[in-house]
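Heads up, one of the protein chains got dropped from this complex, but the rest are sitting where they should.
In this document, chain identifiers A and B correspond to the written order of the chains, with residue numbering beginning at 1 in each.
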Amino acid sequence: MFKLFASTALTLCLAGAASAETFKWAGTTDPQTMDPHAVNSAPVLGFLNNVYEGLVRRGKDMAVEPALATSWEPIGVGEGWRFNLRKGVKFHDGADFTAEDVLFSYQRASSEASDTRSWFAPVADVKVVDDYTVDILTSAPNPIFPDSIANWMMMDKGWAEANSTALPDKENGNYATLNANGTGAFMLKDRQPGLTTTLAPFDGWWDEAEHNITEAVFTPIDNPATAVAALLSGDVDMINPVPIQDAARVDERDGTKVIRGIEARVIMLGFGQDRDELKYTAMAGQPNPFKDARVREAVAKAINVDAILKTIMRGSAEPASQLVSPAMRGFSDALAARPAYDVAGAKALLAEAGYGDGFSFGLKCPNNRYLNDEAVCQAVTGMLAQVGIKAELDAMPVQNYWPELRADNFDMYLLGWSPGTFDHEHPVRFLVTTPNPEKKLGSWNFGGFSNARVDELLPMVQSEIDDGKRQAMMDEITSIYQSEHAYVPMYVQPLVWGAQDNIELTQRPDNFFILRWVTVN
Amino acid sequence: MTTSSEQTAKPKSMLARAWDSDVGYSFRHSPVAIISSTVALLLILAAVFAPLLAVMNPFDPASLNLLNGFTPPLSQAEFSPDWFLLGTDDQGRDVYSTILYGMRISLFVGFAAVALGMVIGITLGLISGYFGGWADAIIMRIADVQLTFPSILVAMLIFGVAKGVTPVEYRDQLAIWVLILAIGLSDWVQFARVVRGATLVEKNKEYVQAARLMGRGALPILFRHILPNVMSPVLVIATISLALAIIAEATLSFLGVGAPATQPSLGTLIRIGQGFLFSGEWWILVFPAVTLLALALSVNLLGDWLRDALNPKLR
């Protein structure tokens, strides 16, 4: 079904004239909207990265590189950042990209109606200096700001206003929900929500294209077995994800292959540690053992992460020692060891804490959120049983899971965290600081871990410009949450994509599928 | 049927009489009926005596060794001296033992759901058919509502409500009872309709009229006179419903509202196993599926035979 193409950059310029080479791919979730400012979710942002662009973008190695801005430099001492815009960039409808569009996109993306407004919390003001220069002023020194805006996508002011979509409208939808006008390598050709979305290359793109696609069709397939069948039977060219257990089969089969990588997401166990009593099983109402750091440490020692990775993850994941993977900024190299698997040690710790006879408690787990999440929780239940503590597993779909966690309905729970900024600061801000709704801190710290020193260090980390000093503070935070066993990080979730053999692509650790790096041979 | 209305007869003689009856004759002369009832009986016995037959208790997390996972049938695990007849699943559970224990749950859910559907259906059907009028209208409209809701939704509703009202410490047993309620509740309508229809016919017959003239109350008439005479279609439906209930439990499990993976039913085992169909660990799917097939097929065949045997027109 695939004609052979010479994989030079030339072919794709001519390809439009020849018979169209359609690239078909499938993923689990349909992007909810085509509006880059309406919804802050990975399926939407990942998809729209092909259509819209930001001032900066992430390369194949996740490093930030110039996109619609050619360069940027700090203003004064931590007052903000100046961005010099690229000249000659056109939107898909032919309009020019200028500083006005940046200001407009800031207003749109930081409006009440936008989900992405939290990205702009540090921003005090945006000033247009001239057509191709923009100053973004921050209320406090913010060294990582350019790193944090790779998904802030630029929309044309004229197009948005002409189609009365100057603000996103997630609830009722508007023109931008179904239509798109970016500056990216691909244009939105056809959009049928929940069914198919078709993209076509943009001839007037400012950058040199690496791909040779003439048309790309995305179909959401939510049943994993159906997706694998579609790949194996050649009905699609690429699927994301391949269920881990099917990876070997896809790899071995003639004509298909697997592309593996390590995702940024760390899978961990969390504890309800701020309350005095257990909530579940026959022991409900009894004193909560997880308040004791020794019990949490015993859990860490009881989990045989290697066995989980070997069987359930089939060798395609890496163990984790911290809340981020080693590839992330701010990872503490000095603290990279995770507690060794040690049944005797775990039992000794439990005995020391006064739980030598064990206890029972409730473990909450999602069953459709992370790769093989339910199987992992089952394995955890088995391993904890070996050291004498009995977990009662309650696995549920994710739409029921978050409300349960927010209602504090757990003794222990499974959580995966992917740092949106690729920085260790991100999970610390959301998971480790004491919950404080006013300061927007600790908003996913369901267990209520609290440490005054961490709370004190975080603002200092956020405004520290010097990398060495910043890392020293990160190291201190890491050693605190590690020695307190605030969480039990288990492993970094793998990325497993499947494709036909004639497809060449690049897998980025944030699990975004970037079409401009795809070649059909 | 000649046997069931005789309530004074002793069980033993009832069995003997059943053997000699027309139905008994038909049974003795139907190889399908004999084979399928033997298979069904064996499977039910295997489930009942699962703790004696199984080599491990798959519901006890402490007995599992994750490193035994994915051992093929008739082979030794990589890291332990244990042998596994039908292999192990992703958690290192012995598939053979897990099937035995899973069948217990499936059969328990199946029997309990059918019993529930039958009790509700017969009661409402009798009332509806005998009294007619508003009672009939209300019951039949409720039946319409019931038919409208796919059982998955009924299950989710009951699950949600049950979660809200059960004390936290009993929640782990919840799924099984939710399944029974959900399947039982989506099942009663056909019992009610059949019983209602039969009651409509029976209530105008002379023996009922006579009983009524003798001043017997509605309740005795319904349960002593009418019920025994509508039992044969109910029995057929009950048999087929049992097979349907076991299948429905599997389907609900596929949609995410089944028995928990730590205490899997046959349906949950199939749901888990289908994830390994492409990856080559066929035994995790095939053995539970074959067991489910054998169970449902033998019950269905029995139902089929029973339908023909109880239909005097076809003799």
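Here is the rule we go by: a contact is a pair of C-beta atoms (placed from the backbone, for glycine too) under 8 Å apart; a residue touches a chain by one contact, two chains touch by 3 or more.
The rule we apply is simple: contacts and distances are computed from a predicted model.
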Chain excluded from display, named as in UniProt, from "Cytochrome-dependent sulfide dehydrogenase (Flavoprotein)", "NADH-quinone oxidoreductase subunit H", "Oxidase" or "Glutathione transport system permease protein GsiC": "Glutathione transport system permease protein GsiC"
Chain not shown: contacting residue from A:40, A:198 or A:386: A:40
Which residue of B:192, B:289 or B:306 touches the chain not shown here: B:289
Hidden-chain contact residue, picked from the options A:105, A:177, A:316 or A:507: A:177
Residue touching the undisplayed chain, where the options are B:73, B:132 or B:280: B:132
Residues of subunit B in contact with the chain not shown: 32, 132-133, 137, 141, 144-145, 147-150, 152-153, 156-157, 159-161, 163-164, 243-244, 247, 250-251, 254-255, 267, 270, 274, 277-278, 289, 292-293, 296-297, 300-301, 304, 307, 311, 313-314
Residues belonging to subunit A that touch the chain removed from view: 32-33, 38-41, 115-116, 118-119, 169-174, 177-178, 192-195, 219-223, 225-227, 229-230, 232-235, 368, 397-400, 402-403, 420, 430, 437, 440, 443-444
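In the analysis below, only the chains that are shown with their structure count from here on.
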Touch list for subunit B against partner subunit A, complex: 60-62, 64-67, 69-70, 90-92, 167-169, 171-172, 256, 260-262, 274-281
Residues of subunit A defined as touching subunit B within the complex: 224-225, 228-229, 232, 243, 245-246, 248-249, 279-282, 284, 304, 307-308, 310-312, 362, 367-368, 374-375, 378-379, 381-386, 390-395, 397, 409
